[in-house]
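Only one protein chain is missing; all other protein chains are in place.
Going by the order they are written in, the chains are A and B; count residues from 1 in each one.
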Amino acid sequence: MPAGVAVALLVLPLVALIIRAPWTQLPALLAEPTVVQALGLSLATASISTLVCLVLGVPLALVLAGSAQWPAVPRRLLRALITVPLVLPPVVGGVALLLLLGRRGIIGQWLPFTIPFTPAAVVIAQVFVSMPFLVIAVEGALRASDSRFEVAAATLGASRFTILRRITLPLVAPGIASGALLCFTRSLGEFGATITFAGSFPGTTQTLPISTYLLLQTDPNAAIALSLVLMVVSVAVLVSLRDRWVPGVLA
Amino acid sequence: MSLAASLAVTARGVSLDLVVEQGRTLALLGPNGAGKSTVLGALAGLVDYTGTVRVGDRSLDGVEPEHRRVGYLFQDYLLFPHLSVLENVAFGPRAQGTGKIASRASAGEWLERLGIAELAARRSQQLSGGQQQRVALARALASEPELLLLDEPLAALDVEIRDEVRSELAEHIHDWGGLTIVVTHSFDDVTALAADVIVLEKGAATQRGSVRELIAEPATSYVRKLVASWSED
Partner (left out) sequence: MKKPLIALATVLALAGCSTPAPASAPTDAPADTLRGTITVFAAASLSDSFRAIADAFTEQHPGVDVVFNFGGSSGLATQIVEEAPADVFAAASPATMTTVTDAALTDGEPVTFATNVLEIAVASGNPGGITGLADFADADKTLALCAAEVPCGAAAAKLFESAGITPSVDTYEQDVKAVLTKVELGEVDAGIVYVTDVRSAGDAIEGIEVDSAPVSYPIATLSGSTNPVAAHAFVDFVLSDAGQGILRAAGFGAP
């Protein structure tokens, strides 16, 4: 029973969205330059954010997975800090980013350029909220993988770097792939931190979720249509990449 | 060349002196928990130890596992699941800096020598236990070790195929001819694979000698029982 309620709670709102979608207006809406612009910006920034998350998040996951020998306090503290963006309201995350990197921010005031209101700010906001998904997924995969394969590689003469590159990372590739997917879809849907830190300007920082929210004020039908686009893109990415990458690696 | 070791792993209450001569495989025989695998781990540099380990005139003390040139055949073989058989065997040479093509060529030769060339493209999940063991042996030997350690090499196999695999393994080790230690709790393994034996009980040697001497004069009740049940077969 609770499982059924859970599925209903997760799926029925999406069904409602599909039922209420203005299907006849949809083609015209999606051809609107502002929509195309917002979708393009969203896809581009979410892709870059995912790359940044991979480059920074995988090493962090490795450190975290290797932290078993650390004293308990710093280990737990690090783990807790990494998960904070998951529970922080994204708007608060956006304010925090402003306080750090904004024009008057702790670091931002020393920078020769301003970050807010640029696509770079969109990427930073997305990385902030979505990195924990990648780190947690990869760390989980690392913990679940058999570390004796690494020992076996060492007896064959492999250096630590070779082991990491040719054994450890390929073995957790499914975890990395699903982490990256979560990262991408979370970035694609990011709203609160983005609008707070990066603002909202068409073509520069106004991503699809932001234009969706703004449209909701004046044209709910159009907003539903845009939500549908986000949903379809996310589901398509999840379904297609999951089948292609994940089971193949360890099959 | 020979191996001479005098080592202790105090944390696990294991202490042992041993010498292995080229061409005379040493069996470490003992019940579960006697410390046999600990000794292998120390020799491979995977377990911290005090004492000295020398292969020829080279000291292995403080040398990282990847630089010891000690091959290790694990009980469950640990073939890399994301690599083909050929890639598994080529891993050692490749990791030691040999080029990709040359590594694959030498891996192919090893598969040929062990009679499993037709498995080259398979993944470890598609192999039988006996095939996995031979691939693991090829992988260990392809990395050109000076000392080969075999940890219960037949324990993971079905009883019916053990005898056949065992005699093939003995042949391959003989052909290879390097320094070899085999850890086992089976007297069949000892007689088939080894020339000399050290009996390890509770972390210390209770008897050493040739296999023949052991059969003639078992020193402990553990050895007596093993020999008795072996001669009944």
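In this text, a contact is a pair of C-beta atoms (placed from the backbone, for glycine too) under 8 Å apart; a residue touches a chain by one contact, two chains touch by 3 or more.
It should be emphasised that the depicted structure is a prediction, and the values quoted were computed from it without experimental measurement.
Shown chains touched by the hidden chain across the complete assembly: A. Between the chain not shown and the residues A:L30, A:A44, A:L78 or A:L99, the one that touches is A:L99. Residues of subunit A that touch the chain left out of the display are 2, 5, 95, 98-99, 102-104, 114, 116-117, 195-196, 198-202, 205-206, 210, 213-218, 220.
Following the convention adopted for this analysis, only the chains that are shown with their structure count from here on.
Those residues of subunit A whose C-beta lies close enough to touch subunit B in the complex are 146, 148-149, 151-159, 162, 166-167, 170-171, 173, 249-250. Across the interface of their complex, subunit A is touched by residues 44, 46, 64-72, 74, 78, 80-82, 91-92, 95-96, 139-140, 143 of subunit B.
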